[in-house]
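The complex appears here minus one protein chain, its other protein chains still in place.
When the chains are written out, they are named A and B in that same order, and each has its own residue count from 1.
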Amino acid sequence: MILAHYNYWVVVLLMMIGLYTIMAHSNLVKKLLGLMMFQTSVFLMFISLGKIEGGTAPILTGDAVAYSNPLPHVLILTAIVVGVATTAVGLALVVRIHEAYRTIEEFEAIERDKRENQPA
Amino acid sequence: MALHQEHVVLRVVAKMLIPMILLFALYVQFHGDYGPGGGFQAGVIFAAGIILYALVFGLGAARQVVPPPVLRRLAALGVLLYAGVGVFSLLSGYAFLDYDAIDPEHPSHGQHLGILLVELGVGITVASVMLMLFFSFAGRGRQ
Partner (left out) sequence: MNVFAFDALNVFLLACLVVTAIAIARLRGLFAVAMLSGIYSLLSASVFVLLDAVDVAFTEAAVGAGMTTVLFLATFGLTRSRENAASHERRLPALLVSVACGAVLLFALSDLPPFGAADTPVQTHPIAERYVETTHDEVGIPNMVTTLLASYRGFDTLGEVMVVFTAGIAVLMLLGRCSRERAEDDH
C-alpha cells in the first residue's frame, strides 16, 4: 500500500521542503529556490501520474506497445520554460530590491521601511 | 584582464564547442517531429551557445553578434509567426490553429508544415527571450 505510492510520498516531501524554505528563510533568493523546489514537486507529480508500468516514451515506433500518457508531458514541458521565465522576473525584482535597500533579506528591508516611515 | 585575453585553453575549447552547440540546437529544433525535442528545448540550447560565447569572449562581443534591439524584435516575431499561422487558418475558413488549412488537399502535409512553423516561432521567441534575460542581468552591473 505504502510502496505503491512511493513516488507521491517523495512529491509531498519535496513540496514540504520547498514550502518550509519559502516560509522560514528571509533571504529572497532562497525563497525563490524554495518556490522552484515546490514547482519541481508538482512536475514530478504530473509525470508520475502519466507513467504506465512497462510503458515506453510516447514516440510512435510502429510496434504495438503501451505508451505512457503524453498529455502530462506536454503540460509540464511548457510549464518548465514558463517557470524559468517567471523565476527570472523574480530575480530581476530581487536585483531592484537590492539596489533600493542594499539588502536581499526580507526582514532588513522591512525594518528599513519602518525606520524611514516613522513620523518625525 | 578579461577572460578572453588570458585563457587560451578556454578560448580554443569554446570556439570548438559553440558551433556544435548551435548546430545541435538546430537539430533539436527540426528533428523534434521524430525524436525528443522541439522549439522550447532548441531555443534554450541556442541561447546557451551564445551565453557561452558571452562568458568567454566578453559581453560586448556577444552584443555585436546578436544586438539587443534585434533580439527584442525577434522575440516579438516568434509570437507573431505562431499567431500568424493561427490567423491564416482562421482566414482560410478553418478553426484557429487548425493546420489542415495550410494544405487542404493533404491534411497530413498541412499538419507537418503547421507544426514546423509553430515550433519555429516557439524556438525564435524562447531563444531571444532567454538571451534578453541574460543580457539584462549581465549588463546591469557594468557602465
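Quick note on the criterion: a residue touches a chain if its C-beta (ideal position, glycine included) is under 8 Å from a C-beta of that chain, and two chains touch if they have at least 3 such contacts.
Bear in mind that the values here come from a model prediction, so they are computed numbers and not experimental data.
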{"item": "Residues of subunit B in contact with the chain not shown", "value": "28, 32-38, 40-41, 44-45, 47-48, 51, 72, 75-76, 78-79, 82-83, 86, 96-97, 99, 107-108, 111-112, 114-115, 118-119, 121-122, 125-126, 128-130, 132-134, 136-141"}
{"item": "Residues in subunit A touching the chain absent from view", "value": "1, 4-10, 12-21, 23-27, 29-30, 33-34, 36-37, 40, 43-44, 47-61, 66-89, 91-96, 98, 104-105, 107-108"}
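The working rule: only the chains that are shown with their structure count from here on.
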{"item": "Centre-to-centre distance between subunit B and subunit A (centres being mean Cα positions), rounded to whole Å", "value": "24"}
{"item": "Sites on subunit B touched by subunit A in the complex", "value": "34-36, 38, 40, 43-44, 126, 129-130, 133, 136-137, 140"}
{"item": "Of all residues in subunit A, those that touch subunit B in their complex", "value": "57, 59, 77-78, 80-81, 84-85, 88, 91-92, 95"}
